[in-house]
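Sharing a structure here in structure tokens format.
Removed: one protein chain of the complex. Kept in place: all other protein chains.
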């Protein structure tokens, strides 16, 4: 939100909408300000958005000449929506990095163990021999498509939101469009028509997160089966999860978390989708659903990737047991 | 499913995997066969898939020489997944047509009434005057992005599934890849590696459906407000929904249905997302979630588009009242 | 709905609100009428409820003297809500019967195999020996609580709904309360204040359905593990689900369906819960969620009970393998 207000003032000074000195002061002061969420709590409860309190905390630090040039012509939702996109942009950079690392780990697994024969299991029953590479592919190929999807959606998603009180930029008169353009350049976001009542892009992105944790959930579920004591084809991590009552156990706890996270993100996606029914020109009954869903989904996805990277990097593949299970099957089915 | 078996036999005869006569007979017989869902019910209960019964119903009509060449080397999931994609392909064609018609209606509304001043309402309160065109844009722009999204996802989604019992095409030996290619050409689908345990594409598509009904839900919610007796800026349809007890009423029943459908499709998307956690090489506990979600979502989406087209084509815009509401607001706020 | 209109006319004639002859004719005609859902479709689309068309189809069969006494003073939601409760009452009777049968099957399993030693598995790992009776108890005890819960909620749930156009019975003047009382006696429902905007009881009941399918889902999930080829402690049904590609398989397809149904009913419960946000004095955007959720949940629950009864009655318990798995565990952990 600070980043938005700084960039807005810079853009407005460039377009001679506010004095250059005001923009300079705003950038100087805001780049050093620290506001803790706690300071915004009471005001958010009162106003239904943190922005009013946020602005008054900032204005306390600004000269009286500059105060009136802060947040000029814009509205709470402009700040908050653009701030959310900036957060998402950073989160995407982090997620992409983790995703690439995970993909590399899977490719390494495929290189090393791809040709190991192992049993396919369909509907819980031994089916036919395949190779371990086919299992890895079922985790890997959807991730490659995820990379493709993400690249396609970025142009829609990573857009500035600027509309003013009711989305029509009217307060800026003939400078509205230019302001959007300059602002988006400063923030390194796409320029865009206002979208404050159009929440489709966010739901496209959160579904991407939910698909990602879904795919990691499949990995988790597959590992849980292969790590069952009776199957023992993999060990999630040696010296893994301990039990307080049974010292002989080695619990595949990260895989369980992956399955749970897939279901949790799916439920959050359903909340997010309902935020598209955003009534009229602003509707916090819908908007709050996003505030609840998006941060959780970002955290869940990043955590799930961490777990998946740990598993893919440390999982012990018991090729002898895979081989043994194939042979036992072939013996009893010929 | 019939279409898949016909195309498979044609492809297999082209590649000299089954006799040409078998393929000819299969195509002749299957193109005329009618199987009602009822005939498949008992077998589906027993086997957890309709395919076994489906095949035995077909085999009754085939010569004994040809029987063994039907469904050669393939498995239930190949038939069902590819059939589902064929259904989705047809559904997309229908949905695209309706979506284009709806977009045209909205553009016409924008052309005709786009400059009419009307009140923006934020958080249920009168905010500032805008134009009706801004409201129409909030329905229209997400739909244009939907067209873009759909075009991007088709290459991933509309793919044949052929893998054989456990997905590795092993039974076809060195002809597996060629068979996938020829089969996909006949069915006019993309050729693809097997994806029977990778359900990300389907969940990308169903989210597209849920976003679409979400956007239509926003239209519905907006109409419900503008059609309120106290606001009366639009009438959903003249001579609309009647009440059994209150003859003076004209209920905006299609708009209500749009809001409800948005929530229902959102809930179905959450089911669908969980199907990605498809354990091992086949997992009907996950797969059944798709069987439940996808047909409902297709029907809900098509119905919602019908409603939206009716509304956009027949809604009565009360420009005088919009104007009046703006003037009243301006008078009391200056 | 026919049952409601008949009972209403009977009650109204008893209270001298309509002529006895009208009530007699209404009962005679309506008890023989058959209306197919298809006849109501077009009118439902137009009016957002089927009641207007339903009434006009009935009125065609009534004398003109009687017509005006049909549906006297009541509204669409009275008919539909009470009809829904009547359906639920019948469904409960069916579900209770099936539930009792299932409980008996489980008790028989416990009697017969309760003392058989078998392995507990925690977090997918062999834990410690228990008895099969402990597993059966985990399915049985929640069901006994379900019986208790159902008995507690019936007094709230199985209530007549009668309020007239806006829920205040005003059209009936001082006879409103008496009418509710007589009507509820005829329909063998609880007498009740109007509850047309209070949907908590329905959501309490549907959660009961979702808990029930959840418990059956746990049974299914447990059977899927014990029926895995590598564990083989139970066979869901001998000569169970067949594969179109792998004749050696015996798929536990009913157990998979139980797990899927648990998730589907959970998703439907979330729809149903949102119907509680029923705006003002009637809100079909919320109401439609119920029309979608409740019938599906009733069908899903009954079907799941059928599957569970089949499993509990036909499951083959491999006591030798249970014993063997315990011994193997004890040997390797001492």
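Letters A, B and C mark the chains as written, and numbering starts fresh at 1 in each.
In this text, contacts are C-beta pairs under 8 Å (C-beta built on N, C-alpha and C of every residue); 3 or more make two chains touch, one makes a residue touch a chain.
Keep in mind it's a predicted model, so treat the numbers as computed, not measured.
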### Query
Considering the whole complex, which of B:43, B:73, B:163 or B:241 touches the chain not shown?
B:241
### Summary
Checked against the full complex, the residue among A:2, A:257 or A:294 that touches the missing chain is A:257
### Query
Of C:18, C:215 or C:311, which one is in contact with the hidden chain?
C:215
## Note on the structure
Which of C:259, C:305 or C:326 touches the missing chain? It is C:259
#### Entry: Contact with the hidden chain (one of C:78, C:236 or C:283)
C:283
### Message
For review purposes, identify every residue of subunit B that touches the missing chain, sorted by number.
### Response
121-128, 224-225, 227-231, 241, 243, 246, 248-253, 256, 270, 325, 333
#### Entry: Missing-partner contacts on subunit C, residue numbers
48, 120-124, 127-128, 130-131, 134, 137-138, 141-142, 145-146, 148-149, 152-153, 156, 165-168, 170, 193, 195, 197-201, 203-204, 207, 210-211, 214-215, 217-218, 220-222, 225, 259, 262-263, 265-267, 269-270, 273-274, 276-284
### Query
Taking the full complex into account, what residues of subunit A touch the chain not shown?
46-49, 51-52, 55, 71, 74-76, 79, 164-165, 220-221, 224, 240-246, 251, 253-257, 259-261, 263-264, 267-268, 270-271, 274, 283-289, 292
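Keep this in mind: only the chains that are shown with their structure count from here on.
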#### Entry: CA centroid of subunit B to CA centroid of subunit C, Å
28
### Task
Please compute the C-alpha centroid of subunit A, do the same for subunit C, then give the distance between them in whole Å.
38
## Note on the structure
Residues of subunit C that touch two or more other chains sit at 224, 241, 243, 246, 251, 253, 256, 270
